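This report concerns only the one structure given below.
Removed: one protein chain of the complex. Kept in place: all other protein chains.
Order as written gives the chain letters A and B; numbering starts at 1 within each chain.
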Amino acid sequence: MDSELTIEKFKEEFKSDILEIRVKNQKRMIITVNPDSIVNVAEYLYRIAGFRFIIASALHTKRGFEIHYHFSKDISGLILNVHVVLDRSNPQIASLSNMFNASNWIEREMHELLGINFLNHPNQEKLISEGNWAEGVYPLRKEFK
Amino acid sequence: MSKKTLIPIGPYHPLQEEPELFKLYCDGEIVKDIKWETGYNHRGIEKLSESKTYEQIFFLVERICGICSNSHPFAFANAVEEIADIEITNRAKYIRSIIGELERLHSHLLWVGLAGHFLGYNTVFMWAWKYREPVLDLFEMISGNRNSYAMFRVGGVRRDIEAIKIPAIHKVLDDIKKKTDLLTGAIMDDPVIHARTKGVGILTKQDIIDYGAVGPTARASGVAIDVRKDDPYAAYPLVNWKVITAESGDVFAKAEVRLLEMYESISIIEQCLDGLNKEKEGDITIKVKEIPEGIGNGRAEAPRGEVFHFVQSDGSSSPVRHKIRAPSYVNIATFKKSCIGQTIADATISLAAVDPCYCCTERMAVAYDINSGERIMNANELINESAKKTNEIKNTFNSQI
Partner (left out) sequence: MGFKNYCFKKSLWVFHFGGASCNNCDIEILDCLTPRHDLERFGILLVGSIRHADVLLVNGSINTRDKERLIEVYNQAPKPILVVAIGACGCTGGYFTESYTFAGPVDKIIPVNAYVPGCPPKPEAIIAGIIKLVQNS
């Protein structure tokens, strides 16, 4: 089917960068990739494969900081989660906002909520924290023993 | 550089449902730049959600936004049911869709009213809000509350729509259809509205793709995305309906899409009501023992576009992470494209055309201090400006006749 084709092509394109593929069903997939390749992956999905960027979700887990970039292929109803795991002590990743505007706000938000640094972001200003919590406080970070 | 005028839209406009403020930087009549701040409505919902159980979260996500207080639970239910691999009963599916479409009706009516107000047609505003009331009455009849219906739960819905209530719903729908005809006629054929909205606030296909805009905003620019069709959920695959699109991407197209969508909603509800008759009464929920470990991406089509919920569960009674993306979050950003280059009089309606919902996104800013030398115009004056333009156009039309 369409989704299988998409994934085959994706595999060919990014052989060395894919760390794990989890296929839940025809409409939901999670692909873990190497953080360094995120710009290329996003570029491929957005420009060539015709995906739409929905949003990104960042979370703090024992493994470090994880980000799921959610991409949607509207024709087939496929949601592809591009998953990256970032270093715990110095979380940073390249920004996608130079490619599409859709990720501009969410990257700023992740920066404020979890302190993930987005390299080359056009404008990493405060979005929601102004007056609400101080700089350097990251409300969504957790404590792990 | 010529002196720019800073115009704050807002902060507290009497007929605006929410306080919001955009700073429009203007040169003469033309808007040169637009800025906004957020954070006024940050309530930390995503964090709160991690401390609540799945059943409790439905009440929380319902309170993200009052107008679409059903679409967030809808998306959340889809996400959680995806994790637990639950297939709900057909009756529950129909009820979910009925609630969702009733909500679309009242939300679009609300928008028509506000848009009318922004153009200086206060009669439209009063009418549209009057016609909206019967829908709220239906909600009160079905769920017990006019808004925030608390209808959803994991594995089904909380309340049934019994056969005895169905005739009342049919009656209201018939009424609304007539009223929609009236509103559509008033808007589609009015040369003044054409003059005010056609070619105003245009978003091209490329803008939509770039900003990732969704819902009627995208569909008015010819991007036919609708989660109900693309990634069907609840009863949408069981009934017949079509996605409404328009090509021009201006304010008029957005109004057109919304008005025509109301007819689709009415037809969906009617088909769902017929479907309900075939299912056994009371068969509305299935037992769910626990939510296993996993990841769920749930989405639903709210009146304003795609709502997206990401839920990660570790098998306990509350999620590890719950990310919420409301449609306005991506739609509001398109103001940069639709407003710049417009005149001030057109800015309000361009802003309103997206049907922004700030509580979904975060509350916008309130600015008080404006550097000296800059002229200030408040929201009232801005609306007046818009109404003035409508009147001028009206007069020209009248003098031609």
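Keep this in mind: a residue touches a chain if its C-beta (ideal position, glycine included) is under 8 Å from a C-beta of that chain, and two chains touch if they have at least 3 such contacts.
Computed from a prediction, not measured in an experiment: that's the story for all the values here.
**Student:** Touch as defined at the start, partner being the missing chain; which of B:Ser51, B:Gln206, B:Asn277 or B:Asn395 qualifies?
**Tutor:** B:Ser51
**Student:** Over the whole complex, note the residues of chain A touching the chain we left out.
**Tutor:** 130-133, 139
**Student:** If the hidden chain were put back, which residues of chain B would touch it?
**Tutor:** Answer for chain B: residues 12-15, 17-19, 39-45, 47-48, 51, 59-60, 63-67, 69, 110, 125-126, 129-130, 133, 146-148, 357-359, 363, 366, 368, 378-380 touch the chain left out.
Just so we're on the same page, only the chains that are shown with their structure count from here on.
**Student:** Go ahead and note the Å separation of the Cα centroids belonging to chain A and chain B.
**Tutor:** Result: the chain centres lie 26 Å from each other.
**Student:** Which of the residues in chain B come into contact with chain A in the complex?
**Tutor:** Interface residues on chain B, with respect to chain A: 37-39, 42, 44, 46-47, 82, 209-212, 225, 230-232, 295, 297, 299, 306, 308, 310, 312, 320-321, 323, 325, 329-330, 333, 336, 362.
**Student:** Under the stated contact criterion, what part of chain A meets chain B in this complex?
**Tutor:** Those residues of chain A that touch chain B are 24, 27-28, 30, 52-55, 57-59, 61, 68, 70, 72, 74-77, 79, 81, 100-102, 104-106, 113, 126-132, 139-140.
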